[in-house]
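All protein chains of the complex are present and in place, except for one that has been dropped.
To keep things simple, chains are lettered A, B and C as they appear, and every chain counts its residues starting from 1.
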Amino acid sequence: MLLVLTVSNGLHFLVAWEVFAVCGYFLITLDGNKRAVRTAGWLYLATSHAGTLCLCVFFGLLAVKTGGWELGPLRGDASLAPLFWLALAGFGIKAGIFPLHIWLPSAHANAPSHVSALMSGVAIKMGVYGIVRFSGWLPVPAAAGWVVMALGATSALLGIAFALAQNDFKRLLAYCSVENIGIIMIGIGGALLARSHGDAAWGRLALAGALLHVWNHGAFKALLFFGAGSVLHATGTREMSRLGGLWQRMPWTAGLFALGAVAVVGLPPLNGFVSEWLIYLGLFDAVAGKQASAWVAMPAAILLGLAGALALATFAKAGAMIFLGAARTKSAALAHECGNWMRGPMLALAGICLGLGLVPTLVWPALTSAAGAWQPVQSGGLSDCGNGEADGQRAGYPHHSGPGIVPAAVIGLTIGETHAAKPSAGGAPAMAEVPLATLGWVQLGLAGLMAAAGTLLWRKVMANNLRRGPTWDCGYAAPAARMQYTSGSFAGLASAWFSWILRPLRTMRRVHGHFPAEAIYQERVPETVLDMVILPLAARGMQVSAAVRRLQHGHLSFYILYVVVALAALASLVLLENVP
Amino acid sequence: MTSLLLILVPSIAAALAAAWPDSRTRPWFLPGAGVIHCVLAWWLFCAPPTVEAGSWLGFDPLARAVLPVVSLLFLVCACYGVTYLRIRSERPNRIFITALLAVLGLLSAGLQARHLGLLWIFTEAVTLAAVPLLHFNGTPRAFEATWKYLLVGGTGIALSLLGSLCLGYASLYGGGDGQLTFMALMAQGGGLSRPWVLIAWVLLLVGYGTKMGLAPMHTCKPDAYGEAPVMVGAMLAGGVTSVAFTAILRVRAVVGAAGAGGVADHTLLAIGLFSILVAALFLLGTRDFKRMLAYSSVEHMGILTLGAALGRAGVAAALFHVWSNSLTKGALFLSAGNIRRAAGSQTMDAVRGMSVLTPRSAAIFVTGIFAVTACPPFGPFFSELKVLRAALETGHWAITAMFLGCLLLAFFGLSRVAFGIVDGRPHPAAKAGGTRFVETAGVIVPPLVLLALSLWLGLFTPRMVTEAWAAAVTQLYPN
Amino acid sequence: MERWAGINHQNLNLLIGLAIGLNLLALSTSRLPMLIRSMSAQGVILGVMPILMEPHADWRVLLVALATIGGKGLFIPGMLRRAMRAVRIDRELEPLIGFVPSLLLGAGGTIAAFALTPLLPLLAEHADSLLVPGALATVITGLILLIGRTEAVAQVCGYIILDNGIYLFGLLLIRAMPLMVEAGVLLDLTVGVFILGIIVDRIQRTFDSLDTRILTTLHE
Partner (left out) sequence: MKLLLDLILRIDCWLLLAPLLPGIINKVKAWVAGRRGPPVLQLYYDLARLWKKGVVMSTLASPAFVILPALTWVALLSAAMLMPLGPLGAGLTFRGDALVLLYLLALGRFCTVWAAMETGSAFEGMGTVREVSYAVLAEAALIAAVLSLSVQSGSIALATMLGPPLGAGAVLLAAGLFIILLAENCRVPFDDPNTHLELAMIHEAMVLDHSGPPLAAILHGASMKLLLFAVLLVQAVLPIGQLQPLAAAAVLAAGVLGVTVAVGLVESLWARFAFRRVPLLLTTAFLLCLFALLVAWKGGPA
């Protein structure tokens, strides 16, 4: 995988890419005895292969146009621009941008949780890496920025809408990855847009935000998947409607999951906010610029806000259904806390989330240099308040690798590689002024204040005498665990607004008559794109295949007839070309 | 002279094997002849002899670009065959071994044939020599497969004879002196009668295409590959098809010289793409993993044909693909044979969980499937990428898109079947079967070697091999 | 000399006409012995042709002629008769293409062959010969039999008639093609048909029938 990041030859890139994809398959199917796991793994493999073929064409065309497999900045040749679409499709499948995400939910849900963490944290980022890398190296078509941003906004909104409607918490996290990729794509789209509008400074801002979000998402999503993994390990179910009240048995997991949830929703003072904030700044600048790009940036900003609010609902639901309230089933009531070996990595990841949130300036130099390397500029100085404080990260990049390699290192950092970053020597990028240091102080202050106020209130409450009693529940005499809001009912209100795309499948039996039978209400959200588009298409393909296979019926006479028919067909082809 | 030895050694070995009294030691003729043949072939490969322009037989650049890999494939299959025949000691092996050795000799002859008639004779002879190989198992199914192979193949062969005669008549009509060597025909070039050349081309393409197994003439292929012993399948898929392909290449060169190259390329393109498409559709639904390999072979024959239609770069890529496909397909056939033997069945419905029963063969099989579906870093990936690049260079956008779409479908089909038989829990019946198949070195090492060779070909394509392909292209496109 | 060639030419065309007639006979008959007989007669006729075409009876020409007559006229028909007798079936019961349609098809093919031949560029010496249309008609007949019949014996006959057609065409090149090559081709064909005969025999013994419609176990 690291190979993917470091090669500078198209052929080697493809090799590394595909080997990495195939490894992904074997990781997903580690638990290969279950049919669902195998299906999910195969779906992953198949879509991934489709993406690789796109990339094969991409690199093939690149090689045809440039005459070799060597990669490098080629921004001069405008005829290469249409290739961007191929790269977008190929890398987009890996990244899981919305209509191409079909493999992602089931793969993430069925893989072992640490693998899900790795995939969500790193694997799908390879797609992002590809898009960033090649949009930086190649000229892009004029519409690229618009399309990428539109795709990103769609991914963000629909990804989180699907996440909200899920009952399987790992699927929820997977769809949330679709959302986060969408957020990253919004940032990248902003950068592309800025480039096509004369290299506006806000583009870099959006790109820096996107890259930082790559990093952040890696940290908090891994944390959440680890948390999900320990819940799965403890209770044996992925259905949130069968859980509840786990905080009592697994306080560590609950706390860390809550932390991850705050981070993923993008709330201050954690890291998710910092990157979203940067992307917002880019978008707001774009809108305030009143250029044509504002027409895209404006809806993108609003959709980003919508997605953020939905994410809040989603993770409030996830946290509440899994950890809060009363246990809904026996297995949830008998859960046990994960061991130290599971807790350790979670603590480390939580530390990263906290650290990146409170001291965002740590990564700033790497981000600016990456954004700069993406598009070197001739003029403009780095006007960054936070730059001066980042002296912890001052080792050097190998200079021979050139500026092009820097984005790789930025992503390299996301997976815990101890690369150290330093702004590359080649050209200081013009970055809009960003009070990142101030933001850091605000976040730090906020965290401090929260800790202080929380402690204070707790002490006050203890001093005032804390009593325990049953939940009041408006005086209802016999509250039961089954009366709690379930995952479906929690999401019902908001996901109803998206039923046009979610297309939930309902089974309902109402209470009827004087001696009613048991009433039932079930709702399941399908994989809409997969179930309603891809599978029907696949069924059609299988029909064609079945029809063609019927030709191989075993009757020799017909086989000889086929030979004669082929002869006639080829002869008529030749005739057609030779008769004027 | 050494090039004649390539034909003589297997022929003599075949004669000796036929006369050898002991059926337990007779299989050793296979690797014996294989080793000598392989050494000779690679010696000639490294030090290519000069071939006289008018000679009827010779180790010319095209033979040099194909023969070594066929020889290598035979050697590995022969080694596998020793173990295989020991397992199948209940079947008489005299005719089988004789025929297999004869096939090797005739393949060497067919690849080296530089004369229109001679080429046809050897290709036909290979077809006939393969017949005893197909019904080795002696089951009704095997006879049925043989019957179909013989009649469909025979029809193709008849058409290619008619085509050869037409090409000869084209030369005669154009004032040729009856020298029907390819060099002479190419030298005659525009002097050949165009209508006759075109008629000949269509007939020869269909005829040799039947031997290659291009759709829709592929119909006997799944039956034959499905019922024959696996190393025979490997030799058919890697060896016989190569002879037919070189035959098409040689004829294409003549047609090109006669000024009808464009038409020829269009027909090649059409039938190549059609083969890929049909094979992909078959692969999507097939449930028998040995027949699946046959369809995959149809697909790869389509890729070869496609490459042949794409000019110099395409032909070089296609020759590369001959190598990578032969080696990879060989590994697949041999490992599939192990699985077949261990599971006692060859359909997906009855075979499951082979990663438990035959872990090593299953691993080789799955790796082979990845290799043959053009996953790097194996040979087929690089050769197909070269075909792709050739297609892109010549600006065939729609064809590239179709080609890739079909590759994707083929991947779906192949991976579906492969994982279907490898994963899951084994059938209780297969587990409890009386004589358990043991994965000895004799049945594991050969496919592994082939897979390693495919990997080696992909990662470190030797300069000398690349040069051999380039030389063959120069022979086919002299100007 | 001139006259000799002229007479031979006439005789050759006569023989080819005969062969075409045999084609139609083969297409129309439902009785397998009749089919075999017409096929073997065609083989004998074809075997005589090279002797007529080559005024100087070379020993190699003689060899080719003898091999053709022996193989196609005697040996293979004998083998087929034996196989047929073993299953005690002597007629084609349910052909895929009926006898009248196949006869019409064959006639149509023959007419088309005659109509198309003038379109082909032929050397002057072949222009008024029936070789080319005769060859085409025979090839078409062979293909119709191969496709239309379901008895293995009939299919083998069809294949041999197809070969006969190609052999006829090959006579165009009898001067150009070195005889060694011609002999090799002939040998191949003979061996091929011989193997066909063996397999027919095996099929008869394995399945106790020669109806190829039962040979459809192998399918998708």
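The rule is short, and it goes like this: a contact is a pair of C-beta atoms (placed from the backbone, for glycine too) under 8 Å apart; a residue touches a chain by one contact, two chains touch by 3 or more.
A quick note: this is a predicted structure, and the numbers were derived from the prediction, not measured.
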Counting contacts across the entire complex, name the shown chains the missing chain touches. A
Candidate in contact with the missing chain, chosen from A:218, A:325, A:504 or A:554: A:325
Which residue, A:308, A:365, A:504 or A:554, contacts the hidden chain when the whole complex is considered? A:308
Among listed residues A:44, A:277, A:364 or A:562, the absent chain is touched only by A:277
Write the list of chain A residues that the hidden chain touches. 244-245, 247-248, 251, 254, 258, 262, 265-268, 273, 276-277, 280-281, 284-285, 287-288, 290, 294, 298, 301-302, 304-306, 308-310, 312-313, 316-317, 319-320, 324-326, 433-435, 438-439, 442, 445-446, 449-450, 453-454, 456-458, 460-461, 464-474, 479, 481, 483-485, 489-490, 492-494, 497
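Going forward, only the chains that are shown with their structure count from here on.
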In angstrom, rounded to a whole number, how far apart do the mean CA points of chain B and chain C lie? 31
Approximate Å spacing (C-alpha centroids) for the pair chain A, chain C: 70
Of all residues in chain A, which are in touch with two or more distinct other chains? 549, 552, 556, 560
Residue numbers of chain B (touch at least two other chains): 147-148, 151, 155, 222, 282, 285-286
Counting only contacts in the complex, chain C reaches chain B at residues 120-123, 139, 142-143, 146, 152, 155, 159, 162-163, 165-166, 169-170, 172-173, 175-178, 181-182, 184-185, 188-189, 191-192, 195-196, 199, 202-203, 206-207, 212, 215, 217-218, 220
Would you tell me which residues of chain B are touching chain A in their complex? 147-148, 151-152, 155-156, 159, 198-199, 201-203, 205-206, 209-210, 216-217, 219-220, 222, 262-263, 266-267, 270-271, 278, 281-282, 284-286, 370, 373, 375-377, 381-382, 385, 388-389, 392-393, 400, 404, 407-409, 411-412, 415-416, 419, 423-425
Would you tell me which residues of chain B are touching chain C in their complex? 115, 117-118, 120-121, 124-125, 127-128, 131, 135, 140-141, 143-148, 150-151, 154-155, 157-158, 161-162, 165-166, 168-169, 171-173, 176, 178, 180, 193, 195-196, 222-223, 226-227, 282, 285-286, 291
